[in-house]
Structures are given as structure tokens and as C-alpha cells.
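With one protein chain held back, the other chains of the complex are shown just where they sit.
By written order: A and B. Residues from 1 in each chain.
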Amino acid sequence: MTLALDLALCALILGVALAAVAGAGVFRAVIFFITYGLFVAIGWARLGAYDVALAEAAIGAGLTGVLLLAAHGRLRRMQADTTERRSPTLSAALAGGAIALALGWAWFALPAPQPPDVAQALPQTGVGNPVTAVLLNFRAWDTLLESIVLLAALLGVWMLARDADWNAPLGPRYHARPDGVLAYFGRFLPPIGLSFGVYLVWAGAESVGGAFQGGTVLAGVVLVAMMAQLLRPPRVSQAMLRAALVLGPGVFLLSGLAAVGLGREFLSLSPAIAKSAILIIEAALTISIAVTLALLVIGPAEDPEPGR
Amino acid sequence: MTALVVVVTLPLLAALAVLVLPERARVKLALGSVALGVLAALMLARAVWQDGAVLLTLGGWAPPLGIALRADGLAAALTLMSALVMAAVALAARFEMRTRRVGARAAFGFWPLMLLLWGALNAVYVSRDLFNLYVGIELLSLAAVALVALSGTAQALAAALRYMIFALAGSLLYLAGVVLSYAAHGTLDIGLLGERIPAHSDALALGLMTAGLLAKTALFPFHVWLPTAHAAAPAPASALLSALVPKASFLILIRLWFEAMPDLASPPAILMLAMLGAVAVIWGGILALVQKRLKLIVAYSTVAQLGYLFMVFPLAGGAGSAQPWSAGAWTGAMFHALSHGLAKAAMFLAAGICIAAVGSDRLGDLRGLARQLPMTSFAFALAAITLMGLPPSGGFTAKYLLMTSSFAAGQWPWALLLAGGGLLAAAYLYRPMAALFAREARVTARPIPRVWQAVPLALAALSILLGVLSATPFDLLQIARPEPAAEGL
Partner (left out) sequence: MNLTVFALTGAALVGLGVYGLLALPHLLRRVIAFNLTGSGLFLFFGAAGARVGVLDAIPQALIITGIVVALSASALAVGLVVALARSSGKVVLPDEDPSP
């Protein structure tokens, strides 16, 4: 019974993925890709990976989808030549087929080693959710670098502004009618999203959730508020904005260095203070992640009146 | 140990601080941090020199649960070389990346991107964890792509996008190999993988990781993105991209083939890597020969020079039994990585001065510039000596080591390639030098501050000094060298 369910789910996943690659029209490809992400999130839930399911739905499908939709809208507005002349090359098909077959073969050839014992060390990490323990304690260096990768991407996106627009506010201007549906959502969604996002970070220590998932939800709140014109579009020149971006990685790095100052290994957390330290680091990370993700979606500085 | 922590955290902390600080403090802080960085790299090299490899288990969690960092002689040498190049680039960028010259946008973005790139390099040099290396090279690639796009022209954007596509494809292939390694062995640590029980999927994992890293290193035939990308960036950024960025992915290749999975180095695989390197030397050289712009010549020369690095595979590998020459070949290839880094950065910084002086890098516009910019032209000539592999430069030491081991191994075709590649380098570097040192002066150059002119000269001189004083770096590279590098793959 469950096998039939999984088979059907995987067939759906493959079907929408195929439609996203081969279907006509870029807009439809994006919609199929978002659908794909949601199906994959269900797949993760089936595998018992609820943290990943949440990350896939929020980041993989949600945020990447919004990013692609926004880009598609901009390309249409600037009337770029989006005509597609397909060149389905045989070599590409061969390469794709070969790598799929090789991975498929590897699945049956893989030995099944015993993974490192996370559960045994878990009591010393200060958190009950093993995934959070790996992200914030065992492999904190990965997570620290990853939060800086986000920052590097944002810097790169900012550099794509035209020189003439550099001092302009970030992102396109949104025009919400005061009685429109967006303005309505703008009033009503942020408080709910805010509580849900904060809850996800708080809960991540013991059960499903975490800084990245919570930060993504908060980024969504910021975006809706911006589209409903409840928040003014920010500028790169605002020092507070830039401080919010570096807060998370900064607190993370400095707490790692504080351990060195106390004669311990870089990035180590003594079990006595690990729980509170992780909560502080996650809170700071969440703020930075939320701001960075929202700014990644709205894009570089843009001339407020392009037709001028 | 403290030096190692400083080496990996200082650039990242500086990048965060530079992002927040107002414009006036930005450049001062960046310059201060590169000065500190050189000091920290020297301390790390000294620590490695005195006590052998420096090990750090992050968070106190030993692998396979946690991530280990380890600085051996090679990592310490690369860290020091990178710090020196960073310092030179920062000094040059103080003049070149001013708001007045490049606009407020690029003047803002260059400094944090430079520091992030540096942080990524150092993180990659010392990481022992395959997935952590993935995050590291992603940080490196994103910062590098952003630097390529910095000038904002349609050409630069297209070059950055092409680079991005190769980088993305490379990351995915590498990641696929990492996934297979962890699934088969339950660890990501290079040292633990070296002691693993071999699995059937290992060859596929190593093949995927290698293919991905070759795309990032721009080895032929994955080189097509490199010349346009490196030429499109502002000169200080080009110096970083050409001198340092490919070395990071090459180092991961070395770690994989010599430390994690040396048992998989079969003769056909080794021959293939070597052949690709050989074709890169020849093809990159020929393409450099026909370029008309200085930056493109220097960029195509990178394609050629990266090819030499891959001579390490046939010369330090092959028969599988103990080979007395393989230690020389290994050290020679690493020497080449160091001397190419210094010389190539000097060349791009010199090209930046030429562009600032005459507003173009077409060879025709540079004729006779040596009279107005003697220091810069001399720097270019010194760097050229290193790239051609002439004595007494660091490039000569590298080629000498590689060549003696190829004779000792009875593999003379590689010696022929080394000699032929040197001749090609002489040919493609002759044209810009002939232009610079031409009798007649075509254009009047804008005045360039002497401090700025001294920067590439200092780097080029270092690349020569590396050969003159080769004993110390030679010994440093031997410290905690992987065993197969002494005995052959």
C-alpha cells in the first residue's frame, strides 16, 4: 500500500520535473517547478525528514519559485527577446542518461556503513533536535560559511545595479491599491507569519524547524509587507540595513572566537551554556537570513521611474 | 593553532566589518586586515615549520561527527602566497578601485567581495571535510562571479554568466561524488576516507568529483569560460581570479587523488589527466599567441600554465611501486602553483596600470610605454621570466624539478612538453614586451603614482626570489606531505 503511494508520488515528481524542463513556455516551466518543489517536500515527509521537507517547501519551492517568477515578469516588462529555439542536442541527452544510469547503478552497489553516532553525543549539544545539533554544533563551520554564502550572493546581486541607479531604493516599486487584495493580505498576513517564523526558530531546538526555515518565513513576511507598501524599499546606504545583514554571521563568528579566548577549540560550546548560546546564535542568524533572503528576491537598486 | 584560527576567520570578519562601516573606514580596514593576514600566514608557516602539520577539530568534535582543519606544508605555503597576493591587490585597488575611477557601486562592492574570496580560499586550503569543501568552493565561486560582473558591461555580464554556468555544473558534479562517498563510507573526512574499505562506487565518486573540479579549475576542455571572464573583470579582480581561484579547486583534486583515494589512480585515469594538461599547455599557448589585447594574452596564458599542474599525475604516479622521482615531481607542481600565483597577479596588476595610463590594453596602444612606466614594464618582464621558466625564477625551479623527475622516470615526452610550453610562453609573452619596450611612443600616458607602480614590481620580484631562495619553500612543502607523493600513486 505504502509502496503504491510512493510510486505514485515519485511518478508525479518525475512528471512535473519533465514538464518543467521540456514544457512549452518559461512561465509554465516556473509554475511546474514550484509544483515540483511541493511534491518533493511531500517526498521528504514520506522519508521522515520533516526539517528537510520544511526547507524544501519554503526555500526550494517557495523562495526559488518567487525569484523565478519575479525574473520572468521583469524579462517580460523589458520586452527581452524570449523566443525559444530549442536545440535538443544528442550529446546532452547522452550525458544526462549516462549520469542517471551511473547513479542508479551506484545505488545497488553502495555498501551500507554505520553512520556517525549523533544520538550518543546529542546530550552534550544543548538541543534535542539532532538536525539542529548537526547544523549549529557538530558542523557549525558549514552553517557559518553557508550564512556567508548567502551574503556573498546578495552582494553579487547588488553589483548588478546600473551605476546610475546605485543610490536608488532596492528592487522594483510595487503599487498596491489601498482596498486591493494585496493591501488586505499585507495587513493580515504579517502578524501570523511573524509568529509562525519565530515559532519555527524556537521549536527548531527540540523539534522540527530552525533558523533557515524560520528565516525564510520571516522573509516572506517582509516581502508581503513591501509589496503592500507597508515597508518602504530600503537603500544600500542605510547602515542599519547592512548591520542586520551581518548580525547573524558576525555573532556566530565571534561566539566561535570567544571559545578560543576561553582556551577551548574554535566554535566549541560548553554543554552548560550550549542551549542558550545556540538560541542566541539562531536568533541573530534568523534576522540576517530573513533580511538577506527578502533582499535577494527584490533584487538590485532600480530607477523608481524607468520610463522617465 | 591560534594562527590557523586567525587565518580562516580574519578575512571573513573583515568582510563583515567592511560591509557595515562607512566609506572612509572601508579601505583602511581592508588594508589593515591584509597586513594582519600576511602576519598570520607567516605565523602559520612558522608553526608548521617547527612542529609539523597544525590540526584543529572544530567545536571539539572529531570526524566523522565534526569537521577537522589541517594545515600541512602545502596549505601553509598556499596561504602565505595568497596573503601576499591579497596584500598587493589591496594596495593596487586603493588606487584603481576609487569611486572617482570606477563609480560608487564597484568601489563599494570590490572590498567585501575581495575579502570573502580570500576567506573562501583559506577555508578551502585547510579543510579536511569533503562537504565543507563544497560550501567553501561555492563561496569562492559566487564571490568570483560577482567580481567578474563588477564592471557592469554587457560583455562582462555574459562572461560572468558563462562562468556561473560552468561553476554550477562543476559544483553539482562534485557534490554528486561527495554524496556517493558519504553514502558508501559514512564519513566525509579526507583522512578517514584514506583508510576506508574500498567500495565499487568509489571510482564513480572520484570521477564525478574530478570532473566537477576540472570545470572549476578550467582545465582544457573546460577552459572556455576563463579568458573572457578573467579579462572582463577589473584588473585587481583579474589578478585574484587568475592567480588564486583555480588553485583552490586544484588543491582539492590533489587531496582527493593523493590522500583520500590514492588506490584508485589507475594508469589510464592518470594518463587522461596528464593529456588534458598537455593539450591545455599547447592550446592555451597558441590562443595566447593570437590575442591582440594584453589582458586576454595574460588570461589565455593562465589556461596554458594551469596545464603544467597536471604533470604531477603521471610523474608522481604511474607504476604504483616506490618511485624516488615522484617527490620531486610533486614538489615541482606545487612550486609551479606558487610561482604562477605571484607572477600572474603581478602581470594583471601591471596590465591594470597600463589601462589606467593609456585607457586601453590593445597592444598597439601600449607601444613604447616602458619609457613612461619603466617600473611597470620591468615588473611585467620579471613575471614573464617566471612564466617562461627561465632561471633563476620560481618557475624555473618548478620546471627543473618536473623535468628531472620526468627524465628519471623515463617519461621524456613530458620533458618535451615542458620545454615546448616554455618556448610557447616566450613567444606569446614576446609580443606584449616588444610593444612595451618599443622605441617609438604612440601615446602620452597619464601619470601613475609610484607606490602603485611598485606593487606589481614587488610581486614579480617575489616570484623570482622564490627561485633564488628555493630551499626554504622546498622544505616547507615537504612537511606532512601525503605518502603517495613520496612513493608514487
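The criterion applied here is as follows: a contact is a pair of C-beta atoms (placed from the backbone, for glycine too) under 8 Å apart; a residue touches a chain by one contact, two chains touch by 3 or more.
Please read all numbers here as calculations on a predicted model, not as lab measurements.
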Subunit A residues touching the omitted chain (full complex): 2-3, 6-7, 10, 13-14, 17-18, 20-21, 26, 29-30, 33, 36-37, 40, 43-44, 46-49, 51-52, 55-56, 59-60, 63-64, 67-68, 71-72, 74-75, 78, 80-89, 91-93, 95-101, 103-104, 107, 110, 112, 114-116, 118, 130-131, 133-135, 138-139, 142-143, 146, 149-150, 152-154, 156-157, 160, 162, 210, 212, 293, 296-297, 299-300
Contact footprint on subunit B, counting only the chain that is left out: 131, 134-135, 138, 141-142, 145-146, 149, 152-154, 157-158, 160-162, 164-165, 168-169, 171-172, 175-176, 179, 182-183
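Here is the rule we go by: only the chains that are shown with their structure count from here on.
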Inter-chain centre distance, subunit A versus subunit B - centres from mean C-alpha coordinates, in Å: 31
Residue ranges of subunit A touching subunit B (in the complex, touch as defined): 99, 102-103, 105-106, 109-111, 113-118, 121, 137-142, 145-146, 148-149, 151-153, 155-156, 158-163, 166-167, 236, 239, 242-243, 245-246, 249-250, 253-254, 256-257, 260, 264-269
Subunit A-facing residues of subunit B, complex: 2, 5, 9, 12-13, 15-17, 19-20, 22, 56-61, 64-67, 103-106, 108-109, 112-113, 116, 119, 123, 131-132, 135-136, 138-139, 142-143, 145-146, 149-150, 152, 157, 176, 180, 183-187, 197, 199-201, 204-205
